[in-house]
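Take a look at this one; I'll ask things after.
Up next is subunit A:
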Amino acid sequence: MSLTTYIIFAIIKLAIVLFVLLTAVAYIVLLERKVVARMQNRWGPNRVGPFGLLQPLADGAKFIFKEDIIPDSVYKPLYIAAPMIALILALTSISLIPFGENWKIAGYHVPLEITAFWNGNSIQDINIGLLIILGITSIGVYGVALSGWSSNSKYSLLGSLRASAQLMSYELSLGLSLVGVLLISGSLSLRQIVDSQGGSIVNWNFFGRLQFIAFFIYIMAAYAETNRIPFDLPEAETELVAGYHTEYSSMKFAMFFMAEYCNMVTVACLATILFFGGWHSPFEALHIAAPALWIAISPVFWFVVKVFFFIFLYIWIRGTLPRFRYDQLMAFGWKFLLPLSIANIIVTSLVLALRS
Partner candidate 1 sequence: MLHQVLFIIFGVVCVAGALNLLLQRHPINSALSLIVVMGALALLFLLLGAEFVAAVQVIVYAGAVMVLFVFVIMLLNAGVEEHTRGSRVAIFLGIPGLIAFFIFMCWAIGSNGSALGQARIGSFYVPTQELGIALFREFLLPFEVTSVLILIAIMGAVVLARRER
Partner candidate 2 sequence: MNPSPNFNLWLIPILPLIGSAINGIFGKRFARSLVATVALVFSGAAFGYALWVTAQFSSLPQASIPHIERLFVWIQAGNFSVDYGFYLDQLSLVMLLVVTGVGFVIHIYSVGYMAEEGGYYRFFSYLNLFLFFMLTLVLAHSYLLMFVGWEGVGLASYLLIGFFFLKQSAAQAGKKAFITNRVGDFAFLLGMFLLIRQFGTLDYDKVFRGIAPMPVEHSLGFLTITALLMMFGACGKSAQIPLYVWLPDAMEGPTPVSALIHAATMVTAGVYMIARSNSLFMHAPIAMGVVAVIGALTAIFAASIGLVQNDIKRVLAYSTVSQLGYMFLACGVAAFSAGIFHLMTHAFFKALLFLAAGSVIHGLGGEQDMRHMGGLRKLIPWTFWTMTVATFAISGFPPLSGFFSKDEILWKAFSDAQHGSWILWLVGLITAGMTSFYMFRLWFMTFFGERRQPLHDAHQEPTGAVHAPGAAPADVGHQSGVAHSTAAPGHSAHGGGHVHESPWIMLGPLVVLAIGAFVMGWVGIPQALGGHNNFDQFLSPVFHTSSEPARAVENFPAEPQKTENAGEERGLELTLAGTSVGVAVLGFLLAWQFYYRRPELPQRIAASMSGAYRTLINKYWVDEAYYAALINPIVDGSRTVLWRGVDVGVIDALVNGAGTTSKEASGVTRRMQSGSIRSYAGWVALGAACVVAFMIYAGTR
């Protein structure tokens, strides 16, 4: 498969994935609003379209047509660059997520992953994908930090200070929680990690391989990374008006918004891939006969289902838990999650060493 065809297919896949992703983001927002509304005995948005299904469109239009206010005393270049950084980085990481085996289209093997290609007999993807995703998320801090600093308002500054400190602190736990999985699957390539979990549900890292502690660490750290309740201190509306994006309006604000939800999706995808067997169906062990079409579709189906479940988990937790205090947040990250993840690494490596 030549380079040009690879690039062409990559661009096509990119377009599709971006479209799906952005739509998903829009509707995740709607979903969140509705679910949370139900949890709080409200109706939620139900005016625009049937069941308010067109609400996202309306929001988008509103964002686009609103006046874009740039306060005077901001540091302009960074003020403008910050949301872009945030969104771009958020979108970039999706390109490394494998969401299925490869499809054979018009004689071409097309792996269901943007940055993977068919090298003749097997799928070749970036063999340090996980690291790259971690790197991207770690750079994602700058969006928040710079926005807060450049907009030259104390709410924003405080928000971004909190954000950068918080992200730095929780990156450690996040990365360390994944080491267990890496030890088991012995690879950094997401696709191989998923493959290592194939066969049956007991092979999933979460169930069969004692990584549920790692999973919980990961999910908590991920919530902190994405500034979600209960760790949404950078944008705690009750303390600092809206945190780091106080001074932003219209599309720039929308960018932050989308970036946050993209990150949620990415995190959900990672959770799926690392702990829940990626696109493998839970019933693989049963070997149910199925039509070819279903066989082609089912990986994507199961992947989406799992991701959706984690998205729902986000919303659920948001509807349930109160917000931490900042010192609690830091103490939790440093004094609980970090030691726990290290302990997890030690235990896992011991188990592996004893098994082999």
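By definition in this document, a residue touches a chain if its C-beta (ideal position, glycine included) is under 8 Å from a C-beta of that chain, and two chains touch if they have at least 3 such contacts; residues count from 1.
Quick note on selection: all candidates are chains of the complex that A comes from, given by their letters.
The shown structure was predicted, so the numbers you read here are calculated from the model rather than taken from an experiment.
Only one entry among 1 or 2 touches subunit A in this complex, and that entry is 1. Subunit A makes touch with candidate 1 in their complex at residues 78, 127-128, 131-132, 134-135, 138-139, 141-142, 145-146, 148-149, 157, 160-161, 164-165, 167-168, 171, 175, 186, 188.
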